[in-house]
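Of the protein chains in this complex, one is absent; all others appear in place.
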Amino acid sequence: MCRFRLSNYLRIAIAVGAVVLGLAILQRVLPAQSADTAAQGQSSDQFTPSHRTISGAIREFFYIRSKPVQPIAYTHKVHLGNGMQCTDCHVGVDQGPDARIPSVNFCMTCHQVIATDKPEIKKLAAYKARGEDIPWQRVYGFEPEAHVKFNHAPHIRAGVDCSVCHGDMRQQTVAERKVDHTMGFCIDCHKQKGASVDCVTCHY
Amino acid sequence: MAHQWGMVIDLDRCTGCEACVVACHAENNISTVGEDQARRSRAKHWIRVERYYEGEFPDVQVKFMPVLCQQCDAAPCEPVCPTFASYHTSEGLNGQIYNRCIGTRYCANACPYVVRYFNFFNPVWDKPLNLQLNPDVSVREVGVMEKCTFCVQRIKAGEIKAEAEKRELKDGEIQPACVQSCAPRAMVFGDLNDPESEVSRLANSGRATKLLAELGTRPKVTYLQRDAWHGHENA
Partner (left out) sequence: MERRDFLKISAIAGATAALEGCGNPDHQLIRFVPEEDLLPGIATWKPSICTQCPAGCGMMVRVMQGEAEVIRKGQLGLLKMGLAKKLEGNPAHPISQGKLCPRGQAGLQVTYHPDRIKNPLVREGARGSGQFKEIGWDDAIKQLASQLSTLHTSNPPGGLAFVTGPLRGQRKTILDAFTTSFQGSYAVGAAFLDDSVARAANGASFGHAAPGTVDLANSNYVLSFGADFLGTWNSPVAQNVGFGHMRKGRPGMRGKFVQFEPRISQTGASADEFVAVQPGAEGVLALAIAHVVIAEKRKPLASAGHAGSLIDGWAQGLPDYAPEKVAAQTGVKAETIARIAREAASHDPAVAIIGDSATAQTNGYFNALAVNALNALLGSVGKPGGILFGAGLNAQASKSGPASLELFASQVSSGAAPVKVLLVYNANPIFSAPTAWGVRAALDKIPFIASFASFMDETALLADLILPDSSPLESWLDDVPPSGSAKFVMSVAPPAMAPLHDTRSAPDVLLDVAQRIGGDLAKALPWKTYDEAIQAAFAALYKEKGSKTAKDADEFWSRAKDQGGWWTDEPSATANGASGGRPIKASAAQFDGEASQYPFHFLPFASQLFYDGSLANLPWMQEAPDPLSTVMWGTWLEINPRTAQKLNIQRGDLVEVSSPHGKLQAPALIAPGVAPDVVAMPIGQGHESYTRYASGRGANPISILAPATVEGTGALAWAATRVKLSAVGRSAMILFGGSLTEASPELKHR
């Protein structure tokens, strides 16, 4: 007669651990994609998981996003404080799906004369001199597996202010994720405004 | 009234050229599976041209029929999906929501038209073929089912454009990739809820049939049967 009883938490932990261990073993034992077949433009006969690494899968599952490291300490607070508007730089946000982050050419139209002594501006000028564009890192965005097709333009046209989804950028120095774009966040607003909540509105 | 998207394919016009097949691949980021996987019947032709031989030489006839997802109003693939990844949208499409799909493949099993394709592996595009990918369409990862969507990205884009311009959609304004490329104009797409639309008009033709209608799937694709010549040698 076995008196050993597992608590529920222990059962869950064992189950999760077993799965993780199993995946780890599979990952090491089976190569993700044979180089040969990939070279022939053909899918491999091997197991090709959706994520390349275990940690990648765990991160997606727990919605862990690394904090982006920006190459230049661009501060929204300063620029917006000087009277600029969101759309001055994020051109096209009312025309199409993307709110463009401008290229170094765009920044230099002002900064070839403005604040040229500041160290961050010197970094900017250095990029331009090297013929390189600034490698801005995404702050917002969805995992590819979420298959979200977000389109900025209809939201702008519907009068949704930028700050609703991105927070008050006038208070932000280096851009941070101030608003969590979970599906609930989107659905709540859609329901409030009477916009469609049909799956295929955003997922296709 | 909400749109109900439908299609008409005139088999008297279709010449089997397969422009629709390739246009679909180009528009919808369908990966090439390669020889080995194609041998295992895993090529993903969301639209295919079926051909049927009848008779014996020299009295042979060949018939072409493009087959794609019929967006059935009573789709057998919808009730079998355990996660509602396959569901019916408000505009009459059979939606396939990739992030809901957990790859049970019951839907493909249930589909009598064999128009659902499973991603057994992550797709491969030998660089730089990946640069051709359409940013408006998802790239489906391994374990996910895919099929013709009536180019829902084009439908969405058309609806958003019409709304931005504060007007109604015009008939024929939205064309899926296959319809747009069809040179003999065998394929017509439009709103079945609009009695004036070309698709509604043609769906009422005397030659109209539906594929496997007897199964009760209520497909939204109407086929117009191939016609015959009604002339005479002494007309």
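Per-chain numbering from 1; labels A and B assigned in written order.
In this text, contacts are C-beta pairs under 8 Å (C-beta built on N, C-alpha and C of every residue); 3 or more make two chains touch, one makes a residue touch a chain.
Here the structure is a predicted model, which means the values were calculated and not measured.
J.: Tell me which residue among B:T15, B:T83, B:N109 or B:N204 touches the hidden chain in the full complex.
T.: B:T15
J.: Go through subunit B and note every residue touching the omitted chain.
T.: Residues 10, 12-19, 21-23, 25-27, 32-35, 38-41, 43, 45, 48-51, 53, 55-58, 60-64, 126-135, 177, 180-186, 227-235 of subunit B touch the chain that is not shown.
J.: Touching residues of subunit A against the unshown chain: what are they?
T.: So the residues of subunit A touching the unseen chain are 6-7, 9-10, 12-13, 16-17, 20, 39-41, 53-56, 58-59, 62, 64-71, 91-92, 95-98, 100, 103-105, 128, 131-135, 137-138.
Just so we're on the same page, only the chains that are shown with their structure count from here on.
J.: Quick one: in the complex, what on subunit B touches subunit A?
T.: 31-37, 87, 89-90, 93, 95, 97-100, 120-126, 129, 136-139, 141-143, 149, 152-153, 156, 160, 163-164
J.: So in the complex, which bits of subunit A are touching subunit B?
T.: Subunit A residues touching subunit B: 33, 37-45, 48-50, 144-147, 149, 151, 153-154, 157, 196, 198-201, 203-204.
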